[in-house]
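A short write-up of the structure that comes next.
Rather than the whole complex, this shows some of its chains in their spots.
The first chain written gets the first letter, and so on, giving A and B; residue counts start at 1 in each chain.
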């Protein structure tokens, strides 16, 4: 396909960078050609070598990389940013200014204004900006979205979304777990921990599936494990524009739960449910009919949703395939721009270029900030 | 056993009265001997005849019945009240004044003061007062309570309780469903519909299992189906004394759900989950151990809990058996009082007399009133 990418972060000892590389490799959408994988030059060089990257394209800093790549005739087409949240803004800006498309981890940044600025910058430079809300890549999620758009369950009345985990139920940050250490550290994670890491996925998933816009919310961010300064459990009541209501819960202290994102959407005519840990299935309850379980590959997913599946029903597809689906549409869009098209000509998050974009990143930042505002004031209602 | 009971409500065309009669009959704990089954005398007489009750003990009004029975040497030992909520207070008082133990449906009454008065009256007259929170009768529920009391999951941190139903998702009250008509009618149901009917079960179940006392709450009562004046969906954030937090949701518009009461309790050391529709099982997740499913009759329920089971593991016990368990302890207590004991001598809701009592009824009334207060003020936090 001829598309090349670089990566910031993802050196040896890191985790998620390799997940991205594997997901991109699955379908051979793009090849890695440059990187600044770590603040340690040795790590970057070693990682680059293992990935078959030329030494001259293993960079000491992201600034250097952005500048050097910008000047190359064979420059990378896009960069994947998998560093802690506090660095997203600066790195993203550097690459957008270098004329390179950006894929950035979530939550995007800390402030809504920063998110807006990045979105505007991308737009101005005819560049794509993708925020890796990876769960939107599941075919079943895309089918749910289309069911709702087509009105299959009627007007939505109530949404119940939850994302419980167990991994911070004990003070793992005190026993040397580095991932735990930075997650609970406000210097690195910003204003929130649990809400930013996983509550934001609940918000994003509801928004992606239903298109509902939040009008006001009332949030309680709990610091349950002694000594924490950031939240590890969060409950949020929502009012959406148009009158629907919502209830979200995310938690890192729910022993027995791993990545149990689950969304239940109640409409006038029926109910739709989806859970990340059984991603191939959708439970549908239509008024007056027996409960139904839809399976990817069998039960008539809409053509767009089905196009993101690689294998017949009954052979599980998982997280790597979902993330690969993000890259499938993203690299498709990159290819069109390389071919001379302009982003004005196509609308992201539409059928063709259905990847989570800067707009979703902004929504996530706003959600986090509004929840913090509500909780800090005593869990009162705040308008959007 | 020689214990006799009467019933108010439960005539032909009604539903729950027969459920109570069957549950009492299952173990032959008591025999029906009198009744005022309907405001229609014909219905009362016909019902009484079918039940083999002497015509002279088929009464026109509950007042008449209370007075007449009080004078008989073979008077009923207790009365079962299965009439709409608005009548509970008057009927209960009449029988307590007649020296007859009372079993009353929930929610008990509309105001906390009334509940207190009934509790005091019973106490003063050495009478038992049972409120039929029937789900407390499941053996698994009793085992959960004992697990928590014994500290098996450590200090409780968070509770998530929900009770979704579908039966009022459409305006059934407009198409002749009488049960729906009175449920949504404030004249009969009082200040609340969904919250009183099923939200109160969530409150009661959490309280029964955990012993947690509510300190403050923030409730949103939604009127989702057009034209409703009472709630049909409710979300509540809770703070308990001692620092634990809770989140409750009840709904009558959740298409695909029947009586899906489910409680998830998160402690420092583990998680316990129970769901009414699979009442024989308990899911337990202890930190660092594989998830476990405990089954009634197999997995070492505590002796008290196990004593409420009638059949080995794998043969389902259901709602009738749970309700029968309420009557099992209640009639046991009645028998002891008949034998000359005084209620001062035993502590209700202890191992021996583990039935839902007036105190629980009062808690339920208070919960409803506090939720109404919070929601009416714009879903603000109110102290208990």
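Everything that follows uses one rule, which is that a residue touches a chain if its C-beta (ideal position, glycine included) is under 8 Å from a C-beta of that chain, and two chains touch if they have at least 3 such contacts.
Everything numeric in this text was worked out from a predicted model, so none of it was measured.
Because all chains derive from one sequence, the complete complex can be expressed as a copy number, which is 4 in this file against the 2 shown.
In the analysis below, only the chains that are shown with their structure count from here on.
Between the two copies, chain A and chain B, the Cα superposition rotates by 180°, quoted to the nearest 5.
Chain centres here are Cα averages; for chain A and chain B they lie 44 Å apart. On the chain B side of its complex with chain A, the touching residues are 157-158, 160, 162, 166, 169-170, 218, 220, 222, 224, 233, 235, 237, 245, 247, 249, 251, 253-257, 264, 266-271, 283, 285-287, 291, 378-381.
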